[in-house]
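With one protein chain held back, the other chains of the complex are shown just where they sit.
On to chain A.
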Amino acid sequence: MRDPLEAAEDELRLVLERATPELAAPGERLGQVRARIVRRRRRRTGAAVLVAAVLAGVGTVLPQTLRENRPEAPPAAPTPAPLPTREKEREVRFDGLHGFTIPLTKSWHTLEVPAVDKLGAVAMGYIGTQKLSPFERPCGAKLVDQCAPVDKLGSGDVLVTVSVGALPDAGGWGSPTMNPVDIRNEFCERIGGSEMFVANAGFDAEPSDLLAVMSVCVDKATSAKTLDDLQELLYRAHPGEKNSATAPGKQTGGTRR
């Protein structure tokens, strides 16, 4: 004889299938979805500016949750991954930044600087339109996180500073949209930048969500196209595979994807 529980479950399956109505999708569903995304980003602009204010020192006041124990190691160039998602693009993965990965064209340069625990300095990633030079910390700057991989921004150049840390419930929070920072920023001024933007993005991750903070220092001659291109790349940044970035025995350069 048939198990009564199984019979009831089958009946329920049948009822659900038959009684759930066929609902018509609105003709402009995707348009409405796009509008929601725009509204969401606008709502978060306020929050992003607040974060920008907190992080105006570019890493000088990163919350403790972003500081992690990382082995001290010499600066290393992030590993270019051999899986280009578009023509003339490569994905660059910052292993020391929880595998933060961003697609870049050849014109962009990258540098990863590991954390220095005894100085309380977190690992930093740099993305720039000019050549970036490795440096040791401390570097002579007033604050350890004001060390920069360039002496001066070139005309039309951009330097992005990236830090990534574990932050509970950060998933889905924030927006990679670059928002201008109106307050004075010593780091950006020091390298001759005239304007600064901050973007941040929360990612779902295990064991904790991640928050990426991307500070963009630009020269006054930087073109709108360069900023548009950068914005597009920031939208496509994401944390790498959770196992590959921190797996024991991996080199500082990390795992190729």
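Annotations
In this section, contacts are C-beta pairs under 8 Å (C-beta built on N, C-alpha and C of every residue); 3 or more make two chains touch, one makes a residue touch a chain; residues count from 1.
One rule holds in what follows: contacts and distances are computed from a predicted model.
According to UniProt, the chain absent from the figure is "SigE family RNA polymerase sigma factor", selected among "Sulfur-oxidizing protein SoxX", "SigE family RNA polymerase sigma factor", "YcjO_2 protein" or "Transketolase". Of the options A:11, A:136, A:189 or A:228, the residue whose C-beta touches the omitted chain is A:11.
With the whole complex as reference, residues 5, 8-9, 11-23, 25-26, 29-30, 32-33, 36-37, 40, 85-86, 172, 176, 235-236, 238 of chain A touch the missing chain.
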